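Left out: one protein chain. Kept in place: all the others.
Showing chain A:
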Amino acid sequence: MNTKVLTFLVDDDAAYLYGTRKLLEYHKLCDTVLTFGNGRQVADFMKEHLYDKERTPDYILLDLEMPVMDGWQFLEEFLQMKPLLGKEVKVYIVSSSIDDRDKDKAKSISVITDYLVKPLNSAGLREIFKPAEQ
């Protein structure tokens, strides 16, 4: 592995962020994990480091319901940034919503790799990072 794998966790639930980060670190599924409390925070961070490959994530695990800027709104901004990003970014929706409307909406957005329902356990997380491990 030449480059370090960077993962962004975006969720307004601090306990969830903490737990998931610990799991990722423990299983060494990626090299660096950064956590954000809402869409605004992660969008601002990405805009700031737009051309910095080191700080552009390989994975974004995105919650939908968040204050200030929710997952959908972030995706709108992300779509504008995408052509300027130096690498392929895989976006996973990780939401507790089991509403089909959310799932269908996610399917209609091309940049979303998959829609996953919380909670993600160790096995679930491994599935996401499998290609990176190989």
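What we mean here is this: a residue touches a chain if its C-beta (ideal position, glycine included) is under 8 Å from a C-beta of that chain, and two chains touch if they have at least 3 such contacts; residues count from 1.
Just so we're on the same page, contacts and distances are computed from a predicted model.
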{"item": "Omitted chain (choose from \"Predicted membrane protein\", \"histidine kinase\", \"Iron complex transport system ATP-binding protein\" or \"Branched-chain amino acid ABC transporter permease\") - UniProt protein name", "value": "\"histidine kinase\""}
{"item": "Given A:D44, A:D99 or A:D114, the one touching the chain that is not displayed", "value": "A:D99"}
{"item": "Residues of chain A in contact with the chain not shown", "value": "13-16, 18-20, 22-23, 26, 37-38, 40, 65, 67-68, 95-99, 118-122"}
